[in-house]
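One protein chain is absent from this view; the other protein chains keep their places.
Letters A, B and C mark the chains as written, and numbering starts fresh at 1 in each.
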Amino acid sequence: MPTAEPTKPLENIRNSLVQVIPEAELLDRDYQECGYHLEVRLVMRGMRRMAREMKDRRFFLETITAVDFLEYFHLIYLFTTYNEASFRVMARVKLLPEVRPFSVWTIYPEAIWLEREVYDFFGIRFEGHPDLKRIINPDDVDYFPLLKNFGKTKFTTDIDDILC
Amino acid sequence: MNTPPSTFTQYLTEILTGSKSLVVGLWITLKRLFTRIVTVQYPRQKLTMTPNFRGHIEAIRFDDTKTHHCVACGLCARICPSHVIKVQGGKARAGALKYGHHYYIDFSKCSLCGLCVDFCPKQTLKFSNEYELVFYSRWDTVIDIMSRLEKSR
Amino acid sequence: MLNPKTIDDASIDQRVYQLNLGPQHPSTHGVMHLLVTLDGEVVLKVEPVIGYSHRGHEKMAENRTYEQFLPNPARMDYLSGMIFNHGYCMAVEKLCGIEVPRRAEYIRVITSELNRIASHFIGAMDYAMGLGAITPFLWGWDDREHILDLLEGITSYGRFGGVRNDITREFYDGTRRFIDRLRGRFWDYENLINQNIIFIKRSQDVGVITKEVALDYGVTGPTLRGSGVGYDVRKREPYSAYPEFTFEIPTREAGDCLARYQVRMAEMEQSLNIIEQALDHLPPGPIRAKVPRFVTPPEGDCYCAFESARGAVGFYIVSDGSRIPYRIKVRAPSFSNLFVLTEICPGHFLADVIAIFGSIDVTVPEIDR
Partner (left out) sequence: MNITQLPYLKDIYAFLGSDVMSGMVGLLIIAAIVPLNVAFLVLVERKVAGHIQLRPGPMEVGPHGILQTLIDAVKLLGKEMVTPQSTDKLIFFLAPIIVVAPAFVGFVPIPFSPMMQVKDVNVGILLIFAFSSISVISILMAGWSSNNKYSLIGAVRSVAQNVAYEIPLLLATMSVIIMTNTFKMGEIVQAQSSVWFIFYQPLAAMIFFIATTAETNRAPFDLVEAESELVSGFHTEYTGMRFSLFFLAEYTNMVIAAAMFTVLFLGGWYGPLFPGMIWFLIKTYFLIFVVMWARWTYPRIRFDQLMNFAWKVLIPFALVNLLLTAIVLKVV
């Protein structure tokens, strides 16, 4: 267990994260507005150090997901703790296409499947993943369905025109 | 005083409590054996549907016009997430109000979300109480709720 | 419990074989495939193969407005549809900053808790059926049918800013009657299943999830609370009207299948308490706030966590300021809970895999989305 003061757990997390990943940009967010307390912005590297730190502080990995912004991806990791004072920390990794982020499966075994899901839908390949293959889509498909340029048919663009 | 029970007494008490639990289990099922059954023999017995049951949509007949109030604005067709609604309407003469003639819905694809009912500006849609939705062809599930309203008269 | 590591590597190729549990199998709820590697009846490895009921809800969300996505969340976890609907509405309201009337919050809580009981009935009784006791399953189905009748009576799909229908007199009386009826029946379930020596022998020390394993795999919900961690989103991040009710989060220390079953049964009683309090103090007032016909959230993102019958669900919504969500990600608790199987099953018997799988209580469409 970390020797954290119970009164200021969020402060402690922030301070230790600053030490572990000095290149990160830490933003306090309003929980009522966006549902998480701390946002950690990273550019391409530092995720494994952060995951190690979060694991030491007894946070569990809620989910890994990605958002496609056409020129770049946001790879999003959400951490929450089982402890009485509940905090949600979001790590937002900005990722250029063709860049391979490091897998965190050695720290959180759950990440094996979460990363497979991200690969399955976005085509982001994780470095050091033991078994990176399709998980939900069939093995033989050659597309990544949640990319923004996938599946824009005439039908869907029409809906955009009608409703917006 | 508080000597831990030996393995042999544990063994015996386990057999005794276990047998007791088995007998209690039999007693519970025996009681249910003689209670009234809860199922209904469906085609012969039918349950009454609650008024809020969601079948496919249908048009409401209003007392003032003796028919529906649809003006064929097409809002329901646009909001429908599954795109299963098609409305056709027109004007009887120039200057008259637009009026819905046909209202097709393919309810085999309908997810009963109720957005069409909520979004209708004239409140002329509601859910029917139809639940026996069995047909021989997929085309039978495409119905015209306007002609259905005419027939029910 | 045997240790798979004691088996000599040289002879392993001749001894092991693979068994496909599913995709069509009596006790993999829905289309779920477990690829089990066995040595005799001892399990060496379990690999869940998923994706058979993938419908692409997350992609669907990117092609329709927030309102049009309303029916979808309930289809993800069809056993606790009301809870998902409640959660999705909350997420969008959080994004847009919509205030929900208190009466609507109460109605949402009542329907969510009723749905939680219905879902736990399936979870607990399906587990009993996996052990071979078919009768309690059908009794549970009977009780659950009463809940579905009640919910059908109000069909209170959540809408942004409130609920669609107000609760009726029949619903109010029917729920009261149902609470009394169910309280009278817990004795039967307790003695028929929970006290039964065969049931206890089958589930004690089977599939133990320790706190460490739970942390590794992000386990939540009753599956986690069976391991002695009192994590429940309803208490830790109070949402909706939950802070106004007194209820407990039942936990068990053992972490085995029996503990998970007991947590589910205890939670049903707590849900009854919540419903009773909500019915007692149902505030008057409107059931829906004034919201525009099409909600248009500002640019930004939000994560909204809530507790479904299977664990902590989260909707992560990214908005680009239009009427169509830019991205909706659903954190499915079943997804995380399922893969804990790979950790806890090895060393158990084949029959235990079914028991553990049943006790974790996953919904396949929620995993695949």
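Everything that follows uses one rule, which is that contacts are C-beta pairs under 8 Å (C-beta built on N, C-alpha and C of every residue); 3 or more make two chains touch, one makes a residue touch a chain.
This one's a predicted model, so the numbers in the text were calculated from it and none came from an experiment.
Undergrad: Given that one chain is not shown, what are the shown chains it touches?
TA: Computed over the complete complex, the missing chain touches B, C.
Undergrad: Which one touches the absent chain: C:83, C:150 or C:192?
TA: Looking across C:83, C:150 or C:192, the contact with the absent chain belongs to C:192.
Undergrad: Who touches the missing chain here, B:33, B:47 or B:92?
TA: B:33
Undergrad: Considering the entire assembly, which residues of chain B contact the chain that has been omitted?
TA: Interface with the chain not displayed, on the chain B side: 15, 22, 25-26, 28-30, 32-39, 41.
Undergrad: Under the stated touch rule, tell me which residues of chain C contact the chain that is not displayed.
TA: Residues of chain C in touch with the missing chain: 17, 19, 25-27, 41, 128-135, 138-139, 142, 192-193, 196, 198-199, 201-202, 349-352, 354.
Going forward, only the chains that are shown with their structure count from here on.
Undergrad: By label order, what chains touch chain B and chain C together?
TA: none
Undergrad: For chain A and chain C, let me know how many angstrom lie between their CA-based centres, rounded off.
TA: That pair's centroid distance is 23 Å.
Undergrad: Just give me the whole-number Å value for how far the CA centre of chain A lies from that of chain B.
TA: It comes to 39 Å between the two C-alpha centres.
Undergrad: In chain C, what residues contact two or more other chains?
TA: Residues 64 of chain C each touch two or more of the other chains.
Undergrad: Taking each residue of chain A in turn, which ones touch at least two of the other chains?
TA: 163
Undergrad: Contact residues on chain C for chain B in the complex?
TA: 64, 67-72, 75, 135, 139, 142, 145, 149, 152-155, 157, 159, 164-165, 168, 170, 188, 191-192, 195-198, 293
Undergrad: In the complex, go through chain B and note every residue touching chain C.
TA: It is residues 14, 17-19, 21-22, 24-25, 28-29, 32, 38, 50, 52-54, 79-81, 111-115, 118-119 of chain B that touch chain C.
Undergrad: Which bits of chain C are touching chain A when the two form their complex?
TA: Per the stated touch rule, the residues are 50-51, 54, 56, 58-59, 62-65, 94, 97, 214-218, 224, 229, 231, 236-237, 294, 300-305, 312, 314, 316, 318, 322-324, 326-327, 329, 331, 335-336, 339, 343, 368-369.
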